[in-house]
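Scroll down for the structure; my scribbles are underneath it.
Here the complex is missing one protein chain, while the rest keep their positions.
Just so it is clear, A, B and C label the chains in written order, and each chain counts residues from 1 on its own.
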Amino acid sequence: MTRVAFLGPDGTFTSQAAVRAAPDGDLVPKATISDVIAAVRDGDVPLGVVPMENSIEGSVNVTLDDLAFGPAGAYIRAEITIPIAMNLLAKTGSALEDITTVRSQPHALAQCRRWLSDHLPTAELQAATSTAEAAREAAAGDGSVAALGPAVAAERFGLEVRAADVHDHDGNTTRFVVLSASMAARTGADKTSIVVFFGEDRPGLLLRILDEFALRGINLTKIESRPTKQALGEYCIFIDCAGHVTDARVAEALRSVHRHAADVRILGSYARADGVVDGPGPADSDAAYAEAADWYARLTGDVSNRI
Amino acid sequence: MTRVAFLGPDGTFTSQAAVRAAPDGDLVPKATISDVIAAVRDGDVPLGVVPMENSIEGSVNVTLDDLAFGPAGAYIRAEITIPIAMNLLAKTGSALEDITTVRSQPHALAQCRRWLSDHLPTAELQAATSTAEAAREAAAGDGSVAALGPAVAAERFGLEVRAADVHDHDGNTTRFVVLSASMAARTGADKTSIVVFFGEDRPGLLLRILDEFALRGINLTKIESRPTKQALGEYCIFIDCAGHVTDARVAEALRSVHRHAADVRILGSYARADGVVDGPGPADSDAAYAEAADWYARLTGDVSNRI
Amino acid sequence: MTRVAFLGPDGTFTSQAAVRAAPDGDLVPKATISDVIAAVRDGDVPLGVVPMENSIEGSVNVTLDDLAFGPAGAYIRAEITIPIAMNLLAKTGSALEDITTVRSQPHALAQCRRWLSDHLPTAELQAATSTAEAAREAAAGDGSVAALGPAVAAERFGLEVRAADVHDHDGNTTRFVVLSASMAARTGADKTSIVVFFGEDRPGLLLRILDEFALRGINLTKIESRPTKQALGEYCIFIDCAGHVTDARVAEALRSVHRHAADVRILGSYARADGVVDGPGPADSDAAYAEAADWYARLTGDVSNRI
Partner (left out) sequence: MTRVAFLGPDGTFTSQAAVRAAPDGDLVPKATISDVIAAVRDGDVPLGVVPMENSIEGSVNVTLDDLAFGPAGAYIRAEITIPIAMNLLAKTGSALEDITTVRSQPHALAQCRRWLSDHLPTAELQAATSTAEAAREAAAGDGSVAALGPAVAAERFGLEVRAADVHDHDGNTTRFVVLSASMAARTGADKTSIVVFFGEDRPGLLLRILDEFALRGINLTKIESRPTKQALGEYCIFIDCAGHVTDARVAEALRSVHRHAADVRILGSYARADGVVDGPGPADSDAAYAEAADWYARLTGDVSNRI
């Protein structure tokens, strides 16, 4: 049975994603995102699942930073998107007006700001380290403490859903990534994630990087800058692009970026969750690259480049 | 006395920044970043101070989102950078080995991860809503609870600095912005912050936007994408560029971006904290724009464009 | 009756174009292209007609050079394309095998190279200053001299068309331009011709110039470099672009090019001979420019730019 490390505890959206990643797997909860990634890197588990990005709150910085700045060796080999439906979870029998404290993971609190200010304007909001921990604490309390979390947490901790779908914005989803020690093979509907490091101040480098992809007909699905933990104003850029690392156009773009950037790290190539085949135009296909290489070799095969 | 709203409570890095913004001002603490921004927008106070970006943790999402998606009317008119030196604050007489719980604002906890795991590996880390609140709770506790925060908080809440400079990375600074209801005048060493909204999926739009600035010799000092709170994959882009909104090259670039993007919001033009004069080359100066306009008008003044 | 100067003599393709330019005009033949252009500049005639470009031989250098380097004041206000059908013109009664000399304007000789080498391989080819002059000389000769030229020249000089359509390539056309002292008004299906001068060695300037047009959605219909008569390797660039000089996108592109180039000369805006309406996309229309200007003025109207 495949062992799947995930950011625990059980009863969270992440545990839902881990089940999706390996329905018959053996789930191994870890205390931190970094612990999950380390377990994959070190070969303790073949697969790991961590949150990457939420449609409202944005990227999960710890995941980005660990993949970008930690030791190499964990590659994204799949992405899974889970709709985030928040619920107010409370003890059986307690009423809404009894609730004076609402606990949850800070992102979850943020996602329900408006509902809370409309329905529980005087409740104290307390940060918890996860939605599951908040639910556990609500279950251990006296009925005045409620938690915000997934419906599955109510079941796990013996709570009731006092109010369902209390999140402020519909369409809230979280994107999780499945990590392994090796890259995934091409499926034909792939995405490649990289992080590019900017050494010194290079004002034109970002433009060049976008140009390298654009000129080869490669669409970018995400671009995000992050500080490199050195000083305000130094950045690296996370880029998700259409295509697989072994597509000729992607390979040439990556090599070009590598020549110009301080460093490039390939985070992985993997099947897109949306299944979109964002393939190349005729001039950017593997066949076109092969044909151009033949043409060049034919013409220049006998020309010495010794100077 | 100028009233300055800031993200309270007192005794935080933000309060330090507020003092810097108006040394003789009347400080008005607010409960949330959004409350500070609203107070400026509504004309309750002439100035507001909120955190914008930390060199380690990245942008402060609530600030970005409120400036980008909230009602218009609050402009950045200055930026202030404050070095973030974290300290372990504890009750007088308590020893490091007595401490079983460490509380702080989650970003502060994150910035001291390594120190905590080296020196207090078994301590429970608890999220607080601010460093000041954590200090207040440490002061109210029994000596087993410590807080991470600025030295000024120790003084304010009667704590001692048990360990100084416990942050993992040197060079940690936070950039605060000073808000007002109107834009600041040009100083000659300015920066302009905008947010650009991408309507539908426009793969080439980001490249075009960077091109609009690059072609006019305008350096970008920051670029960051953020979800627009609609669905995973829809973004807006925050851009900081050299120059003032009234510089001819900046004005033309902004109008061009406005023509192509779904929307553009100018967050403000203000003097750069680093004082760098990143002025235009001869062909991009106001004088060159004026000269080109004269040339064009002279040549075409008598040509009708009626069709 | 409108007086129309043209590159004489009568009986040439240019005279055909002059008739097309002003069917009821008073044709005024001039000895050289420069004389035609000078007559327009000096106000001697309201219109002038000169050849600009042949589909096989390329541009007419004298026309380009005079418009680019001569005094300003003559603008292209229309273009006319004439199919070039070459004929071997000989004296009545002479046979093909009698012909030992073929005279014509050098471009005309070049355009019939293959036919001449197939049918008159031993004939001496002699350069004449125009097809009409060649025809006149053939008419004055003893039957061993033939001319290459338009059918109209046979009629005018009493020759016979010994062989029709002897040009090597079908689709041979010449583009003539009609010059006047002022620019033409916008028709909605216009073209603008400019010449851009490169001062010092500026490797990226051409790319920038093309970018200035491309970013504004302006298609180029022609681009041609020419030496500036100074030293091998110094060039100017002739550009024809879609749109009228008073279109907002064209106006802004021209001003931008003017800021970066050593100099720019507008040769004229005029209705396209092909009638194609190559209009702007929504973001590049005059309305979009006006809307962006309003937006900018509204936002920044009260911001001083005094430093």
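Convention: a contact is a pair of C-beta atoms (placed from the backbone, for glycine too) under 8 Å apart; a residue touches a chain by one contact, two chains touch by 3 or more.
A quick note: this is a predicted structure, and the numbers were derived from the prediction, not measured.
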Absent chain's touching partners (shown only) are A, C
Pick out which of C:Thr2, C:Thr92, C:Ser182 or C:Ser225 touches the chain that's been left out of the picture. C:Ser225
Omitted-chain contact residue, chosen from C:Lys91, C:Arg162, C:Arg175 or C:Arg259: C:Arg175
Which of these, C:Asp10, C:Asp44 or C:Glu57, touches the one chain of the complex that we don't see? C:Glu57
If the hidden chain were put back, which of A:Arg20, A:His169 or A:Arg208 would touch it? A:Arg208
Could you list which residues of chain A touch the chain missing from the display? 182-188, 208, 211-212, 215, 244-247, 251-252, 254-256, 258-260, 266, 269, 283-284, 288-289, 291-293, 295-296, 299-300, 302-307
Please identify, in ascending order, the residues of chain C that touch the omitted chain? 53-58, 61-62, 81, 106, 110, 125-129, 169, 171, 173, 175, 203-204, 206-207, 210-211, 214, 219-227, 229-233, 235
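The rule we apply is simple: only the chains that are shown with their structure count from here on.
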Euclidean distance of C-alpha centroids - chain A vs chain C, Å: 59
Using mean CA coordinates as chain centres, what's the chain B-chain C distance in Å? 57
Multi-chain contacts in chain A, i.e. residues touching at least two other chains, fall at none
